[in-house]
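A single structure is presented below for examination.
All protein chains but one are shown in place.
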Amino acid sequence: MDVLVEGFVEAWRLLVSGDEGIWAVTALTLQISLAAAALAVLLGVPLGAAVALHRFWGRRLVLAAANTGFGLPPVVVGLFVTVLLWRSGPLGFLGLLYTPLAMVVAQAVIATPVVVALAATALQQVDPDFRPQMEALGATRARSFAALLGEARLPLLAASMAGFGAVVSEVGAAIMVGGNIEGETRVLTTAAVLATNRGQFALAIALGLVLLLLAFGVNLVLTFVQQRESLR
Amino acid sequence: MTSGIGCRDLVVRAGGRTVLDVPSLEVVAGTTLAVLGRNGAGKSTLLRALALLAAEREGTVLLDGTPATRQRVRTAVAAVLQRPVVRRGSVRHNVASGLLLRGHGRAKAHAAAAAWMDRLGIAHLAEQQARSLSGGERQRVALARALAVRPRVLLLDEPFAGLDATTRTDFVADLRAVLDDPGLATVLVTHDRDEAAALAGCTALLVDGRLRQVGPTSSVLDHPADADCARLVGFANVLSPELTGLRRTVVCRPEHAVVSAAAPTRKGALVVAGRLVRIVPLGGITRVDVTAGRDGDVALSGLVAGEVPAPLRAEEPGAAVSVSFAHQHLRDVPA
Partner (left out) sequence: MTAVVALALLAGCSGQPTSIVLATTTSTQDSGLLDELVPRFTDATGIAVKTIAVGSGQAIELARRGEADVVLVHSPADEEALVADGATGRRLLVMHNDFVLVGPDDDPAGVAGADVDDALETIAATGSPFVSRGDDSGTHTKELALWSVTGTDPAGDWYVETGQGMAATLRVADERRGYALADRATYLSQADTLALEVVVEGDPGLLNVYHVIEMTAAAGDRVEADGAAAFADWIVSDPAQETIGAFGAGEFGRPLFVPDAGKDLADLTG
């Protein structure tokens, strides 16, 4: 119990005092996970749309893969990406291993299936005649697609945030691909693991609380937007 | 070169089956063509094909007499699909969205939207969420949205589907005023001949994906080209030569068929013997269903205002009855 109390006190102190280290780690975490989520959205929404709107060979395969990817352990993704990025691996020449970019790539791999599956569901909820009707009013295919995304913006936003949530809280891929290098690839989760290993429980709890606040903030924004929109 | 929309050798297949095959069709500016057909006849398919929306399409859609491109159709044509797909957001936003989708500015789109909301009587709903509207209001929103883009060709798919009688009467009247625009060519897809009669100068009858008859609405509705067309426009009684002893098949509307329990005495009428199936009160009018023919496989029906006469009312199903059709109400169709 002492450790918990001490942890909360320490967490409060760190957060209130604006401890530079913890904010740097938080900023990096946000940067990496937002970039990964953005990449996952860029890949996942078109793919989810293709799956939702078109009948093509391999469509079920993509859906099944996306749904499997939902439960894909980040550490497995981390392992694959690590081996690919090894100097001796096929992408070794890029020199990406143990960089934030490598973490973005690995986390995007984790988040993309989540976004694909949720985006497909989101777009399937829209009337199948939506795009034909927009085109029947004179919209180009691109405009009708944009209108469709606009129509499904709330569930798509939820899909994006689920993607972000999946990566901001994962540690397996982050530590394997990033290497938990201080100032470069140390994010909230890996820092929390290290702090735990070092027996710095108060710091670990503080980091955990920051992570919790981050997740809470994201969900708060989502809930707020959803509530506001659904009232309109 | 005539202004308007049409097609040549238009064929649409789905799953290896030909669902639409229209060798030729033309609707000129200032006129409205009603395409009358049953469910599954290919009406919506024709409408979507004319809007270049149907996927597997062969042949040519003609816009102003020349082959239509997607680009030209986008600027000239507006279609309202069967279910009124309204977008998230206000009615004003919905009505303006056609112009916005075409890349016009916000101010112009909203000005046009305001004018059309006024004309279609939905101005008071402007700030409401379109998704919260009733079916009739949605239909008006969808129509205003299509008209706001000032199309030269308007394609309407069952705009009155699912509306109650009063709403529909008002809406038909409002639409009638809109369709009188001399620059507008309209294709109205419907299953209801009354809508065709009310709104369209010309009517085409679509059966199993093929146009069986095209002509002035009054003539098409009164002089069907064949038995299928006859049934489509309400000549529910189709009497083959076997049944009548006449040289040609004749058809007659139920409202002109009189079913009676006694032997017929009327002169100048074709009389067919049959057996009573049932008497169906429809509220204000009553329908009498009868089977006729050697095998009892010809279904006939008659409509009477109010209740059926007492002698017939007393009959049980299966009783011998006669159905008489006044000659002036019979129409010849090819066998």
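A and B are the chain letters, set down in written order, and residue numbers restart from 1 in every chain.
To be clear about the criterion, contacts are C-beta pairs under 8 Å (C-beta built on N, C-alpha and C of every residue); 3 or more make two chains touch, one makes a residue touch a chain.
What you see is a predicted model, and the numbers here were worked out from it, not measured in a lab.
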Displayed partners of the chain not shown (whole complex): A
Options A:Gly48, A:Pro74 or A:Pro100, residue touching the unrepresented chain: A:Pro100
Contact partner of the left-out chain, one of A:Thr29, A:Thr112, A:Gln133 or A:Asn180: A:Asn180
Option from A:Asn67, A:Thr121, A:Thr140 or A:Thr196 whose C-beta touches the chain left out: A:Thr196
Touching residues on chain A - with respect to the absent chain: 3, 31-32, 34-35, 38-39, 41-42, 86-88, 92-93, 95, 97-101, 104, 179-182, 184, 194, 196-199, 201
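Assume only the chains that are shown with their structure count from here on.
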Chain A and chain B: spacing of chain centres that average the CA atoms, whole Å: 52
Interfacial residue positions of chain A with respect to chain B in the complex: 127, 129-130, 132-140, 143-144, 147, 150-151, 232
Touching residues on chain B, where the partner in the complex is chain A: 48, 51, 53, 74-75, 77-83, 85, 87-89, 97-98, 101-103, 129, 145-146, 149, 151, 155
